[in-house]
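Every protein chain but one is kept in place in this view of the complex.
Up next is chain A:
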Amino acid sequence: MQQTTSTDAPVLRLDRITKTFPGVKALDQVQLGLYPGQVTALIGENGAGKSTLVKILTGIYQPDGGAIYVGDEQVSFPTAQDAAAHGITAIHQETVLFDDLTVAENIFLGHAPKTKWGLIDTKTQTRRATEILRSIGADIDPQTRLRDLGIASKHLVAISRALSIDARVVIMDEPTAALSHKEIHELYDLVDQLKAQGKAILFISHKFDEIFKIADRYTVFRDGQFVADGKIADINEGELVQMMVGRSVDQVFPKRESLLGTEVLQVVGYDHPTEFEGINFKLHRGEILGFYGLVGAGRSEFMQSLFGITKPSKGVTKVDGKITVIRSPAAAVEAGIVYVPEDRGLQGAIRPMPIFQNVSLASLKKTSKNGFIRLAEEFAMAREYTQRLDLRAASLDTPVGNLSGGNQQKVVIAKWLATKPKVIILDEPTKGIDIGSKAAVHDFMAELASQGLAVIMVSSEIPEVLGMSDRVIVMREGRIAAEVSGDDMTPETLVRHAAGIAEA
């Protein structure tokens, strides 16, 4: 830790970097400096632009404006190889390595030592891999297949790979999100070693305890803009949270009066061996219940089990006061619970299928008799729900794949509404859609609630959670960390509970 020249000139510097996507300014003139032998924590809510920044640094995205300097030299990274050639390497949440290659092969893939015949010199490769692994204190046989290693060991291999290309800048994107307690401490030791070797480290994390434990500097982004940077020693947690959430964004949410009706869903003692435990809550008609938490807090995992995709080891679901056994998604739909999953591309619409068939897909029982579909009823149902959602398409015969993202989302929502559900679970309903479509989804959610539907909204965007919910359940590490409502619903409370910080 006793660097002599810690306030040197930055090894990597970003100046007024801007990146625009259709409808969104992901990064707006942001700056960042990384210093040799120091850990810089990049802090920001989801959507603050951290991932975009990492992608620019690793040559996956090209900035629309601004400049990148390595030392004093202005550079650009047209490809991932160019970023690597400048000594920039990233270790991702889920390591990007090859399961069926050996550890040594993974470390040297793309720059393996060669024999004079141009073949891979496996002996040298193994020897050098052993040296690198030993240098970071990793007790891994370089001949092991990567598949046989745990996540923590895979991280070590990723780090060894970074060292093998003589990286100057190491980007760690939420490296501890999937690690156990012990593994996290091993990772901290490793970060210390990288510092001692003079590497500049960009550390992205939502966990405040670890930021204060290992970071030397911080940089805060909010909504794609640079907010502040400085030394960790000069700041405390409260101030960081304040900078991170800032004033609520100028986003307008539909005003509605919450008229809570009778209880429609009660979840008692949901436990899963590895993903979550002790989940209890009630839900009322006309209520929007927000589920907030960091990525990996177990929210989606719990919702999937509530919907019958995975099974909890314990737990009771009561719908309208009656104990209801949900063993399959079909049973959940039958019981009046529907789940609109996060990724509309992967889990939402059937893209080659026409709109009307997508809309009726979950309600075919209603539009068919003895297994035969009644096309007129099917079409009527599709027309009714697409009109309610103001879906504009030339014809209901159009394949959903031809629609824009926002319209595809509407088709998925129409599909679920057509089942006439009692409870609708929306998992990150506005992730990755443009602002106009977001507002439409919000209005719609409010309308659902006003019609007496109970809505569960899983969201990682604080303004959305606060703007839409009547009540918020915060999850952390697979448990309910807090349930907040009324005046307690502030950005600070949510962030504190989600990150596990005690009251200031």
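By definition in this document, a contact is a pair of C-beta atoms (placed from the backbone, for glycine too) under 8 Å apart; a residue touches a chain by one contact, two chains touch by 3 or more; residues count from 1.
Here is the rule we use: contacts and distances are computed from a predicted model.
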Inset, instruction - From the list "TonB family protein", "Manganese transport system membrane protein MntC", "Allophanate hydrolase" or "Branched-chain amino acid ABC transporter permease", give the UniProt name belonging to the chain omitted from this structure. - result: "Branched-chain amino acid ABC transporter permease"
Legend entry - Residue among A:Q31, A:Q62, A:S404 or A:Q451 that touches the chain left out of view: A:S404
Inset, instruction - Return the single residue from A:R145, A:R351 or A:R479 that touches the missing chain. - result: A:R351
Inset, instruction - Tell me which residue among A:Q29, A:Q197, A:S368 or A:S450 touches the hidden chain in the full complex. - result: A:S368
Legend entry - Touching residues (missing chain, whole complex) on chain A: 22, 307, 309, 328-330, 332-334, 339, 341, 346-354, 357, 361-362, 364-365, 368, 371-373, 375, 394, 397-399, 401-402, 404, 415
